[in-house]
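Excluded from the complex is one protein chain; the other protein chains are retained at their positions.
And now, chain A:
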Amino acid sequence: MINKDSDNLVVVDGLTFSHGERLIYDNISLSIPRGKITAILGPSGIGKTTLLRLIGGQLEPDCGHIWFDGHDVPQLSRKELFELRTRMSMLFQSGALFTELDVFDNVAFPVREHTRLPESVIQTLVMMKLEQVGLRGAHHLMPSELSGGMARRVALARATVLDPELIMYDEPFTGQDPISMGVLVSLIHSVNETLGSTSVIVSHDVHEVLSIADYVYVMADKRIIAQGSPEQLRQDQSEQIVQFLKGKPDGPVPFHYPAAPLEQQLRELAGGESAGK
């Protein structure tokens, strides 16, 4: 059952997953190379967060394999899974800072849980991480006192404090002002460089993603419809890709939710009203 692949840290193979009745993924496969930044692009509600949760073992696929460094994540026992999770971390869309802890304690939290380092070492480590995201001066603030961009930077510091091999970013740019966006892009880049870790970004912010990623998958309608380097995708002429990358309102992905023709519905409404009188 070992599928050791030296180039790829994560390999998703023939994954099918549904939330209850609703099919989210129909037999998708993708691989995430070590040390690189891989991006997964797709519109809202397509299942990007779901994919990250599948990789993290929080959800179980209907069928297919998810290999993390040779371990098939869905097959692991809870104990093995928890061991594996110490090697990965996830930056949640909302930041997910613990509201009852201040910035310092939030970043120190995983360290205190998983190591027995003396407090002075923790202090140094946390301050270094906060310095990296430019928030050393904010160590005493509570999460409620932070702006959205700052919260995400604290979350980034917390996610990287134990130097994980895999960092998963869930829509890191969504809802950020242009400056925070730029800051986050360069932070994610520098984190990847300095830690030598593997990064996965799921997002629908085409521009930022194409500027930062080494390799990009584009998802639509339960499948992967395109993949390649940012350069290759920019060259791609297929309608679906062009619509998504350029942000055109109508195209293969329709603007209108499927419905009966407007004329017919209006007539029915008018008919219903006069019948009611």
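Note that in this section a contact is a pair of C-beta atoms (placed from the backbone, for glycine too) under 8 Å apart; a residue touches a chain by one contact, two chains touch by 3 or more; residues count from 1.
One rule holds for everything that comes next: contacts and distances are computed from a predicted model.
S.K.: Out of "2-oxoglutarate ferredoxin oxidoreductase subunit beta", "Fe-S cluster assembly ATPase SufC", "Intermembrane phospholipid transport system permease protein MlaE" or "Cysteine desulfuration protein SufE", flag the one the UniProt entry gives for the chain missing from this complex.
M.R.: Per the UniProt record, that chain is "Intermembrane phospholipid transport system permease protein MlaE".
S.K.: Which of these touches the unseen chain: A:39, A:66, A:90 or A:226?
M.R.: Candidates A:39, A:66, A:90 or A:226; residue touching the omitted chain: A:90.
S.K.: In the whole complex, not just what's shown, which of A:44, A:77 or A:99 touches the removed chain?
M.R.: That would be A:99, which touches the missing chain.
S.K.: Touching residues of chain A against the unshown chain: what are they?
M.R.: On the side of chain A, residues 53, 56, 58, 82-83, 85-86, 88-90, 92-94, 96-99, 109-110, 113-114 touch the unshown chain.
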